[in-house]
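Heads up, the thing below is written out as structure tokens.
Excluded from the complex is one protein chain; the other protein chains are retained at their positions.
And then chain A:
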């Protein structure tokens, strides 16, 4: 039950962030919004980091450098997401984001990229993605 509530709230926060960012970018511009929201998020995380006991800084050295850089992708993610919400609204944006996200995960899984355990292609995942695409078509047309 507790876990369910946490997961539900995570979804709430993710969509809230998308909507709020999109609203902020209308006020001050896309890159201004991306910069400010990432900065305040960074400052908050840093503050929390100071208070948590476990600080595995050395862990960074054990990871392939390319994996450490993925945070930079957020600049493109956030600006695209804001612009998409302006163009097609929140529901369609979130739906398309989720489809792409799951499709990419699927692609990585079946190819075993980035050290992920390789998996065979299965029908349920294809049907799942097909259903999501049909859902988008129903939403829009």
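Note that contacts are C-beta pairs under 8 Å (C-beta built on N, C-alpha and C of every residue); 3 or more make two chains touch, one makes a residue touch a chain; residues count from 1.
In this section, contacts and distances are computed from a predicted model.
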>> According to UniProt, what is the chain that's been left out of this complex called? Choose from "Peptidoglycan glycosyltransferase", "Nickel import system ATP-binding protein NikD", "EamA-like transporter family protein" or "Stage V sporulation protein AC".
In response: "EamA-like transporter family protein"
> Given the full complex, what residues of chain A touch the hidden partner chain?
Replying inline: 2-4, 6-17, 19-24, 26-29, 31-46, 48-49, 52, 54-57, 59-60, 62-64, 66-81, 83-106, 108-109, 114-117, 119-120, 122-125, 127-136, 138-140
